[in-house]
Each structure stands twice: as C-alpha cells, then as structure tokens.
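The complex appears here without one of its protein chains, the remainder shown in place.
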Amino acid sequence: MGNIFDFEEKIDIAWCPGCGDYSIRKALLEALQELNLKKEKVVLVSGIGQAAKMPQYINTSFFNGLHGRGLPPATAIKACNPELTVIAVGGDGDMYGEGGNHFLHATRRNPDITLFVHENMVYGLTKGQAAPTSRTGMKTPVQVFGVFEKPLNPIALAISLDVTFVARVFCGDIEQTKDVMKKAILHKGFALVDIFQPCVTFNKINTFKWFKDNTYYLSGDYDPSDRTGAFKKSLEEEPFPLGIIYKSDHRTTFEENISVYKNDNSPLYKREFDIKKLEAEINAKV
Amino acid sequence: MGNIFDFEEKIDIAWCPGCGDYSIRKALLEALQELNLKKEKVVLVSGIGQAAKMPQYINTSFFNGLHGRGLPPATAIKACNPELTVIAVGGDGDMYGEGGNHFLHATRRNPDITLFVHENMVYGLTKGQAAPTSRTGMKTPVQVFGVFEKPLNPIALAISLDVTFVARVFCGDIEQTKDVMKKAILHKGFALVDIFQPCVTFNKINTFKWFKDNTYYLSGDYDPSDRTGAFKKSLEEEPFPLGIIYKSDHRTTFEENISVYKNDNSPLYKREFDIKKLEAEINAKV
Amino acid sequence: MANNITDDLVIVLAGQAGQGIQVIENILSSLLKGTGYNFFSTSELMSRVRGGLNSTELRVSSKRSPGFLDRIDLLIPLHNDAIAHLKKRISLGEKDKVNYEGIIDIQFTGIANELGNAVFSNTVAAGLICGLLKIDERELENFIFKYFAVKNEDIRNKNLQAIKKGYFAGQALTEINISINKSIEVKTDLLLSGADAISLGAVAGGCNYVCGYPMSPSTSVLEKMSSYAEKFDIIAEQVEDEIGVVNMALGAWYAGARAMVTTSGGGFALMSEGLSLCGMIESPLIIHLAQRPGPATGLPTRTEQGDLNLALYAGHGDFPRIILAPGTLEEGFRLTQRAFNLSDKYQVPVLILTDQYYVDSIYNTPVFKTDDIRIEKYIVETDKNYKRFSLTENGISPRGIPGFGNGNVCVDSDEHDESGHITEDSDMRIKMADKRFKKFESIKKDISPATLTGSDNYTTLVICWGSTFNIVNEAVEGLGSKDIAVMHFSWIFPLQENIIEYLNKASNVIIVENNSSAQFAMLIKQTTGYSIDKKILKYNGLPFSVEEVMKEIQKFI
Partner (left out) sequence: MANNITDDLVIVLAGQAGQGIQVIENILSSLLKGTGYNFFSTSELMSRVRGGLNSTELRVSSKRSPGFLDRIDLLIPLHNDAIAHLKKRISLGEKDKVNYEGIIDIQFTGIANELGNAVFSNTVAAGLICGLLKIDERELENFIFKYFAVKNEDIRNKNLQAIKKGYFAGQALTEINISINKSIEVKTDLLLSGADAISLGAVAGGCNYVCGYPMSPSTSVLEKMSSYAEKFDIIAEQVEDEIGVVNMALGAWYAGARAMVTTSGGGFALMSEGLSLCGMIESPLIIHLAQRPGPATGLPTRTEQGDLNLALYAGHGDFPRIILAPGTLEEGFRLTQRAFNLSDKYQVPVLILTDQYYVDSIYNTPVFKTDDIRIEKYIVETDKNYKRFSLTENGISPRGIPGFGNGNVCVDSDEHDESGHITEDSDMRIKMADKRFKKFESIKKDISPATLTGSDNYTTLVICWGSTFNIVNEAVEGLGSKDIAVMHFSWIFPLQENIIEYLNKASNVIIVENNSSAQFAMLIKQTTGYSIDKKILKYNGLPFSVEEVMKEIQKFI
C-alpha cells in the first residue's frame, strides 16, 4: 500500500541528487504514515531555504511562508485549530538565523507543535554562505577568511530555554530519524529535532562521512530528564551525541493556556458569532 | 571633584521618582569614573524603553537607536573604532524581546562590548505589559489571564551561548552593581550584566522588597569558570544568585578576527584611500 | 465682572504625568455625558510615565462638537509649569482670548491637603467643575460612590469629600456663569474613545484572533481586545516582535480565524515583508495602524497622519490592498467591522489608519445600530481536487482552510501554480500576477464614497481624510460660508475614481493634512493628475484645532 502522504504522480524535487534532504523526506513520510495521522489534519509550515521546500513534497496542506518566519504561523495555526498536527520545518539559517527570535519566544509559549531543523551547517539555497551552525574555520565566498563566529549550539540553546523535547539525529540513519520524529510529533508541547544533514553541493567539510565520524549514539542508560546533565551532554561536540537529549513533561502548552478552549475545544472556524453579546457590550457603553 | 560623566547643569530625567533606574545610573557614573575612562572614548548605545534612555543622562557620546536594535550598532561602532569603550544598555523587552535575535548572534561574534540589561520584568515605557522576563501569573492589561509563558532566563541563555562574562546584580546594591559593571567593562569580549531593577509604577509584584527577598549573593568559593556548574546555578530561581555566574577567557573577539586590524590597529576613519589600488583592480578586469 | 460662557465650555487640565488627570477625565466624561451634556475630551501626553507636562481638554457643549479647540475657557493647572506650557500652545491660535486677569485662585492642593494627601487634588478639581456646571449634588454623590466602589472605604470617602469640597468651591464661584443645554438624547448616547470604536468594530467583524506588540498609540486597542478575550472568544497574544505579529496573524487566517494586528509606524514598517507575503498568499489580514509622528521613534505619544505613504506602498512587489481611515467614532466602528468582510471577500490586506488623536479622543455618539451587521465568511469546504489559487473570472479563488474538507490547502510565498506549489513558469507568473490585480476591479465597486458636507454649490472645496473630520467640519461650519464644502475621505485606497469631478467643480481646492508633505494630496495627484497647491499642514505632533483650520482656510479664500 502506498503512503498517503506521498504523491501518486512523480514530482519534480528541486534538491540536488545525493542531498540529505531526501532521507529526511523519506523518514518524515514514514513517520507520518506510521503514526496513522489523517492527511487532512496535518499541516506543514516552513520558511524559505532548501529544507523549507519540504512541504512542497509532502501530500498535505502547507503554509510555506517567509524565510525565517515559520514558527509564528505554525504557532497560530495550532492555536486556531488544536485538532491539527502542526509540523514546522526549516534550515539552520532559516530557523536559527533569520528566525532566531521566533525560536526563542515560541519555546516560551510552548505550543504543541514539532520543529525539524535541517542542520547542514551552510546556506544551501543561496549557494554556500555560512549558517549560524557552520563550524569555525569554514571558508565561503562571504566568509573569505573562514567563519570565526562561535557556531550556534541549538541543543544547548533549547535546553536553556527548557524546550521539553530536544533531540538530535543524523539523517544518514533513517530509522532513528523516523523514530525520533514520531516521538517528537507525539510529544505534548514544543519539540525540537535538529537533524544533521549533508549538503553535498556546498558543504565539502561536513559530509556524510564527517557526520558519521563525528557522531555517536547516546547510550541506553542516558537519562534525558536531568536538565543540567542534558546541558552538559549538549556541549559535547565532535563527536556529537545523537538521540533524545532532553525530555520532560512539566510544562503546559500554549493551547492549554488560551481562554477560548477553557469550555469548548472546537476550533475557531466552527464557532458562531453571537450578536447579542456585541449588543450588550455596546449598550454597556451608554 | 565632580564626575566628568555627569552633567554640570541639572538635567530633566524622565524616570519615575523611586525607579531603580536611578541607582543603575549612579552605579554606571561611578564605574565610568573609577575606571578613569576618557569621556571622548566612551559611547553608549541603546534601543528604546525606560532603560534605553540611560545614554541621555550620561555626559558622553551616544547612539540611541531603535527599540530592540541596540546591539548591531554597538557591534559596528566597536568594529570601526576599537579605541572606543562601547556600552550597550537596554530593557529586558528591548534586548531579550524585540532584540532577541541580535542578542543571540552578537554573542556569537563576541565583540568587546558590554551589555547592561535592566531586568524589571515588565515593559515600563509602554505602561505595564509583560516582558519576556515577567514571572508566570503576572496580570497586565494585555496578559489579562496572567502571563503563562515561561520567563526567559537570560543567564542560562547567555551561558548556553558561551558568553564569557555573565553576571546578575540587583541595583538595590549599588556597590556590587558598580563593581560588576567595572569588571564587565574591563572584560575582553562580550559581557552581559543583567540588572534586577524595580519598576515602581508598573510592577507591583517584583518590588524592591521582592528582589531583596528573592536574591542571594554567590558565595566566595563559587567557581564561575565551570560552564555546566554555571548553567546549573543559572537555573536557581527565587532566590536568584547574584554575582558573576560565568566567566571565561577562551574566546577571541570580533575585532581580533577582522582582517583590517591584522597589520594596522588604527580606526577606520583615520585611514586614507589608495587610488592606486583601485586602479590596479580596475585594470585587472581588462 | 463675571465671565459668561454659553453653549460651549472648554476646560483644560494640565499637570504632570501621574497627577491623575486621566481620573478627572474619566469621572467627568461619564458624569457630564450621563447628565445630558455633550462631551468631548482629548489629551496630549509626553512620552514618560511620571513628571513632564500633560494636558487634557474637556469640552462641554450644547450641541455635538467633538473637535479640538485652541480656546481655553477654564484652565486648571495642577502644576506650576502648566501655564507656561499652555501659553505656548494657545499662541498657535487664540492668544488674545486668554484672559490673564481672569485667574481665579483655587487651592486644589490646599484643599486636598486638608484631607491628608495632595493626591486628591485631581478629585477636588473634578468637583469644582461639577460645581460650576451645577450638577445635582445627589447625582454627583451617587456617581462617585459607584466610581470608587472597587476602592477601599477610606479612599472612597476621601475622594467623596474631595470632590464635594471642590463642588462647593465651584458652586460658590460667582466670577463665571456657565449656561449649556443638556439634552435627553445625549443620555442614551454611547461614550467612547476611538480605541473603543475600533475594538468594538473588530468584535462586530467577527475578530477572534488579535496579536500585537505594545506600541503607543496602538496599544489601547491591543489592551481593549485582550480584555474582550473571554467575552468574545478571542485569542489575544502579545508576540515577541512585529514580524512575529504579522506572520502569526497570517497563520491564524490560514487556519480559519479572523485576525487583526494593531501597531504604529515603526512596528508597521517591520511588517512590510509580511504584508507582501499577505499579498502573495492572498490572505485576508486586518492591520490597525495608529499613526504617530516619525521618522523612527519620533514623538511616540503624539499625533500625525504621516504614514499614509508607507501604508500605500509597504511591501515589495505589486499587490492590491485596501486602506481605510475613519473620521468619526461611528465610522471607526463600521469601517472596522466592514474591513473583516472586505478582507475575507477579496483576500487582501485591509489597513485601518487612525492616529493618536483619534484613538485617545473620547466623545458621545448615538448608539451604533447592529441590525445590518453581518459576519460574512467566505470559507469553503474543500474536496480532494481543491486548488487554493484556482484561476477564476474575477481573480477570487474560493478559500479553503486546513482540516475542513479533504483537500490540501497549500499556500506559498514563492510564485505558485493553482494548487499553491512553487512554479517558475513565466506564463503562470503572469496569470497569477494578473489574477491578484483583477480583484482590484471588484474592490473598486465596493468603495464607500467620500462624505461631502457644507454647501452643495461650493466654489471652495476643503479635502481632508481620517481623524480630522470633526475638526475640519466644525471649522467650515464656523466660517458660515455658502461657498465652501468639505470632502472627507475615510475610504482612502483605492481612491474613488470620480473625485476629479468634485475637484473640477471647485475653483479653489484646499487640503488639510496632519503631516508635513501632504501625502494624501500626492495620492490624489498620482491618481487624477490634479495638483492641490493650497495645503494646510501641521506636523508638530499636535492635532489641528478648529480655530486654526478656520484661520488657515480664510487665508486661502
């Protein structure tokens, strides 16, 4: 049986042959199917970039907005219709660079959405400039002397913000990627999965092999519930740990805090306007 | 002897009587004087808000820019003239809210500037809405059901970003405030001092007394050089630790990484244009 | 010699921020309107929380006169600097009318201090005015009791005493005789601020998602709408920045909500890219833009009509939009209500331009009728073949939302095909660009024409837009000429096409704008080629006064 989230007809995918994004797509398609989600209830939200093209290649509804601006609409979509499964996807430039402020503050609201970030340590779509995650020393046509900025550590950052599901995977391992994706989607609250992804065209340093050589799996007895321990773990680099690094369930979600759902959990679009209430309010101003 | 950073004539200060901002001003004036800085070499940079008015009340050069946008000009000013002492000042809304993305990425560049954030846990100038640091439950005319967002923890955030000088003080203790300010200014690289400051008009919860009751001083044997330990410390709330929470000197600065200062440390404005080089470049295009 | 004040009394209260002038305004507005006086008030505030010098004008009149006057009949200074501050303001218009000999010495603070605290001086002042107006003592008492009901008993009693002391002092004043007619209709009027009118209009438009970032003078609408959250099933959220605000609101519309954002100049500038996204994905969006003087931070708590050009052109690339700018409270309510329907129908952003003067002014106005209010929703249930951007005759594609039906609802900031997927096909590009613009033709049919008041056989036509309506109208009425008409625009863009006929009919066209570059005149010229050279412009952060507009018009006729 086919995957309902895939297209029946062949589609033209704009990624380079060999790009890690294909594996991420595969994992995502499988995750969506295995979770038995209804196609009509899934919305993908993205910004702009190679990663952000993902929604174009999944057979569901999507909101493919502006570069860096995936999280605000994703938050609002979930808030207006909590029945939807809302997944935001973006590149490391998209989500941690241009969109950094939304990342910071979306985590504070804690909407029940999932964020997949393709960490290829480069700007793919604009042809090879440094991303916030680019490793120190990487030369590009803009960073002609090599990147000197400290690479952003999204895992440490997310833990500092108390994001209650923080994971990192490598798309070279489709099984783990899928598995963690599923857990992230099921997690109540904002979930971040940072996905190592080789950009075969513009990142000649952080290749498939490099990621393979510079990662390891968290051991079975690792305890992701200890925030300080998770922070310490998040500082490990080269090799980077893979798996669920921090997880907790102590926070309420944005939707749980919205007054409109206190007594009625129907999505906004289903509700009727009560003109009597308006009239009462107007008359109260006499 | 008067303080050269103060005005000779009486100035009209727009803060409310009793506002914690006055103590911060006092501490800053004294810090500048005690560091024996030359008035002409100090530039204050700010955004918009009550805190951001600080530069108006110090007798030096200043760049009082847009709400949330203090750090980009501060970074550039230092980069164009490393001889200047550049101090950015702002409110918690200014620097962590509207300006959050610049905060994230300025720390990655690590310019040798100092940032003072007045953490009053409220938007003062716009009359009392929640700031990113407002404590959960605080009611305001916008947060009518009380703040539900998780308050931003700027100390944890800064440590996750590896800011190499991270401190918190309470302006009720002018001595410590001044002392930490001086160390921050002297620190090489980006230094953050988050300053607890009572807003007497709009924050009736986090009052002078509240800050007093909910803070404690780091003990003498606290080791600020351990990043994980500092992170753990940063998670302590009510009471919040006061003092230098994290400090390290392992990072290079933005200015150290700029090519123009490799062989010549004079500020950009002093340099002469060499038309010969231009001509050579043009002729190379033949 | 006693001063006689008939039919129209202008009281100005001046003092520092934090001295409680707003409390006097609150008390007197309800009380005076409640007893049948036409009431108008407007404030000019400094950008500070305490100190400085603010003033509030209260106008009490026999007939509806909700416009700002320079004239001050009664100045109540709560601070030493008040007279100096207002002397200057008055010098703009009617200096000669200030009667310095007429100063009456009322020791507000002295009286308040007798009650143990200088903070009551504002209440004393309020009482004084009630005394002068000979408000019924019982009515006053009842009102105060209700007004301070939530406060503790001691505070309530002190205030009551304070107001009464003022009241008796006012009654005792023989130097001033005031006679203003009350009327029964006024009692059943609404008493509202501009911010209230916009907010009620939004509610009436079915608004159920509001987001914003605090910024004067737009914050009052954010606060009002937040206070409505529970009552009207509204999600109200303060966002991290204005970019987040606009993108959130687009997400909300996408998911089936009716969203509005509220902001001011700088915040709106930050939304420019998001506005362009709105154009591209053909989303509805309501933007309340409360103007203040720029550039940059400018004069954050003051008034100007300086963001029209930005409203017209914000966002890169070409896409249609609608711009409205109410002149009265009633218009603010109706236009905002309608904005939601228009935006939903045409899938274009609708901008509602107000300004500090508009949102902060308060007056009585007949109760808004609601029988013609309809929430027009244009959402369709989708099926498997649904295409979000299907090419249609009039350019409007049926708008589905995710989760309602079986179709995919795909929107894309890139140029896209009918299904909403990226395309670079140059023919499809043209089809989509044309489709977006085609909607403009239908929109034009929905334009509410400008309001023409004054003479039908005018030779002089005074053009104005947005918040200046009441002021300009009263000024022209005041001139009492049979040759002058006022043409007021609250539907700004697309501009009504037959405007040229009105212009050509006049031998003398004058424009009144609260900005420095006559932005609306530019729009008129750009649309019609007609150049209006007689400009009455003001850009010092204050609204026009009626007298000022009269005087300036006279110079041109």
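We call the chains A, B and C, going by the order they appear; numbering starts again at 1 in every chain.
Just so it is clear, contacts are C-beta pairs under 8 Å (C-beta built on N, C-alpha and C of every residue); 3 or more make two chains touch, one makes a residue touch a chain.
What you see is a predicted model; the values in this text were computed from it and never measured.
Asker: For the unseen chain, which displayed partners does it touch in the full complex?
Answerer: Hidden chain, whole complex, touched shown chains: A, B, C.
Asker: Which is it among B:33, B:81 or B:214 that touches the chain not included here?
Answerer: Final answer for the missing-chain contact: B:81.
Asker: If the hidden chain were put back, which of C:170, C:306, C:327 or C:403 would touch it?
Answerer: Missing-chain contact among the listed residues: C:306.
Asker: Which is it among B:45, B:117, B:159 or B:230 that touches the chain not included here?
Answerer: Of these options, the touching residue for the absent chain is B:45.
Asker: Which one touches the absent chain: A:143, A:214, A:228 or A:259?
Answerer: Checking each option in A:143, A:214, A:228 or A:259, the one touching the absent chain turns out to be A:143.
Asker: Under the stated touch rule, tell me which residues of chain A contact the chain that is not displayed.
Answerer: Residues of chain A in contact with the hidden chain: 12, 14-17, 48, 50, 66-68, 97-98, 100, 123-127, 129-130, 132, 141-145, 201-202.
Asker: In the whole complex, what residues of chain C lie against the chain that is missing from view?
Answerer: 46-47, 52, 88-89, 243, 265-266, 268-270, 272-273, 275-277, 279-281, 293-300, 302, 304, 306-307, 309-310, 312-319, 412-415, 422, 424, 426-427, 429-430, 433, 437, 515-517, 519, 522, 525-526, 529-531, 539-542
Asker: For chain B, enumerate the residues touching the unshown chain of the complex.
Answerer: 14, 39-41, 43, 45, 48, 53, 55-56, 59-66, 69, 71-77, 79-81, 83-84, 101-102, 104-105, 109, 258-260, 264, 267-269, 271, 273, 275, 277-279, 281-283, 285-286
The criterion applied here is as follows: only the chains that are shown with their structure count from here on.
Asker: When the C-alpha atoms of chain A and chain B are each averaged to a single point, how far apart are the two points in Å?
Answerer: Whole-Å distance between the two chain centres: 31.
Asker: Send over the residues of chain B in touch with two or more other chains.
Answerer: Counting only residues that touch two or more other chains, chain B contributes 97-98, 100, 132, 145.
Asker: Going by the contact rule already set, what residues in chain C reach two or more other chains?
Answerer: 229-230, 240-241
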